[in-house]
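The complex appears here minus one protein chain, its other protein chains still in place.
Moving on to subunit A:
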């Protein structure tokens, strides 16, 4: 196993490393390019909770668009609670302002009985469209994101998968 790696010429080794780096940087560029195109810091999110059932189940992948600053009631937005880094996917139920005044929104999950006033930061009654909202949902794919939920909830899965991938890469050289 190790003899095959040691027999690589330095030029071939460098080419392999460069290939690997190219793949990584292309993926990163695509992600950041999509971020710029949609004007959102996180253009693709995975649904983590069941507060929007039966519309979105846990593990659905959502595509966001953040260039529509005039969010209407009924749109589904992803927002961060001020001071915390948890994104929440809920539907807009009230809006005030717009025009020259800053747009304020109140959200509520379809599966929740009450609106999100308890979820907001203390002293915050409404969301500001320009500051708190990450994006508005325009499309979705079911189930695909469940892998990321599994990876985050069972960290040993991450090491197991990495180990498995490393094993296959090394074994395939022969």
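The definition used in the following text is that a residue touches a chain if its C-beta (ideal position, glycine included) is under 8 Å from a C-beta of that chain, and two chains touch if they have at least 3 such contacts; residues count from 1.
The rule we apply is simple: contacts and distances are computed from a predicted model.
Q: Just by its UniProt name, which of "Signal peptidase subunit 3", "ALA-interacting subunit", "DNA-directed RNA polymerase subunit" or "Ribonuclease P protein subunit p20" is the chain not shown in this complex?
A: Matching the unshown chain against "Signal peptidase subunit 3", "ALA-interacting subunit", "DNA-directed RNA polymerase subunit" or "Ribonuclease P protein subunit p20" yields "Signal peptidase subunit 3".
Q: Of A:32, A:67, A:94 or A:131, which sits in contact with the chain we cannot see?
A: A:94
Q: Using the document's contact rule, name the residues of subunit A that touch the chain not shown here.
A: Within subunit A, the residues touching the omitted chain are 54-55, 72-76, 91, 93-101, 104, 110, 115, 125-126, 137-142, 168.
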